[in-house]
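Just one protein chain is left out here, and the rest sit where they should.
On to chain A.
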Amino acid sequence: MAAPLTLLLVVAVTIRAALYRSSLAEVIAERVEVVSPITAWKRVIEGLALLDLGVSPYSGDVFHETPLVIYLFHFLVDYAEITFMLADVISAIALYLAVKEYNKQVVRKKQKFALEADRYPQDCLELIRSPKEMLYIPLKVAMFYLLNPFTILSCVAKSTCGLNNAVISLFILTTIKGNALLSAVFLCLATYQSIYPLTLCAPAMLYLMQRQYIPVNYRRASFWWFVVQYLFMYLGSLFVLICLSFFLLGSWDYLPSVYGFILSVPDLTPNIGLFWYFFAEMFEHFRLFFLCVFQINVFFYTVPLSIKLKDHPVFLMFMQLAVISIFKSYPTVGDIALYMALLPVWSHLHRFLRNIFLVSCVLLACSVLFPVLWHLWIYAGSANSNFYYAITLLFNVAQILLVSDYFYAFLRREHHLIHGLYLKKKDGSEATLVLK
């Protein structure tokens, strides 16, 4: 499998290198869909320029990346293109290895169940993938990530979102490999970068417990012992990172400038998310209330999803990534690319998806309409902000439908695995499944 992967990497790097050399790179770097006020490369350069002038980059409201990023690029600013390509390659390889490992476990689990016999109804065999069918899934995941136009745009714009994705991919890899310490460290890095990955704590702990055969039962001491261990590692590394950032710049200015900025959404630059127009049009005395409502949305689904999906932490991880990228305050297409890369892992759900065709069409149409309506609003002056806003709404509805469709399909497959694929009514006629 190494040869196709290598070929894929070469193709992906070539495309990126070619785009860096073209005049498109500058245009892409200015696109509001691709870069947000946090991740824009222009702002990272500005932060470095401010440091050179002897001004704290956090004294102004242009730079909002974390101190580690600015120190990373303090040394790597001349190799930025290579760094971002490398970040994409690392993400792809990490996802590839993670999915490979995950599939191995799925097969092993299936064999275990097969031994137990009678576990699955007979007619469910067609729902279960053979190892042969699963052979190309890791490669597909890597391909979905590397050749996704969203990832390519994000990389060519040098959006620091690529770095965040690499960290999250490494987190997924280390979690699936069962390394609790590294998992906690990478999760903490991801949280440090953008707060929201905090919600990935739950799937990580569920997965690691599953691997170590610790029952997910709050009455058991071993459960709590593991939770405390993991949280200790996580909070410990977070503490180290925050102190390190403090010592790098010698001030706590970065806390309000990075995390306050993410949470209070003062910058209303248009993006593909739901926040910008909503808070531009918000009545001032309701602002705080709605800010809380919108921010809670990201964290809110963690507990019910963890309960519902406690046996399937990897799917939970996918759901969480999708929820984050839809409801975060400054989303970019790079965030979407990450959870979309995981779609091939769930290719066996396709038979239960209800409106995948519609959703794909809407997503494609919106991706094309974003630049068109932006041009009409900002440059031609023949449209107004409502046009662009309408497209962001549609794009987010499509994403929500996509995620909930996959969730539905997953739950339905689980139901069929237990109750058989061809359900019969009491009178023997063919039955239809409904949610009640």
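What we mean here is this: a residue touches a chain if its C-beta (ideal position, glycine included) is under 8 Å from a C-beta of that chain, and two chains touch if they have at least 3 such contacts; residues count from 1.
Quick note on the criterion: contacts and distances are computed from a predicted model.
Q: Name the absent chain by its UniProt protein name; which of "Geranylgeranyl transferase type-2 subunit beta", "cAMP-regulated phosphoprotein 19", "Phosphatidylinositol glycan anchor biosynthesis class T" or "UDP-arabinopyranose mutase 5" is it?
A: "Phosphatidylinositol glycan anchor biosynthesis class T"
Q: Give the residue, chosen from A:Tyr254, A:Phe327 or A:Phe370, that touches the chain omitted from the document.
A: Touching the chain that is not displayed is residue A:Phe327.
Q: Just name the one of A:Ala18, A:Ala49 or A:Ile82 that touches the chain not displayed here.
A: With A:Ala18, A:Ala49 or A:Ile82 as choices, the missing chain is touched by A:Ala49.
Q: Considering the whole complex, which of A:Thr269, A:Ser347 or A:Ser360 touches the chain not shown?
A: In the full complex, the listed residue that touches the missing chain is A:Thr269.
Q: Of the residues listed, A:Phe75, A:Phe247, A:Phe357 or A:Tyr379, which one is in contact with the missing chain?
A: Here the residue in touch with the unshown chain is A:Tyr379.
Q: Give me the chain A residues in contact with the hidden chain, please.
A: Residue positions of chain A that touch the missing chain: 30, 32, 42, 45-46, 48-50, 53, 55, 59-62, 266-270, 274, 276-284, 290, 293-294, 297, 301, 304-305, 308, 326-327, 377-379, 384-386, 389, 393, 396-397, 400-401, 404, 407-408, 411-412, 415, 423, 425, 431-436.
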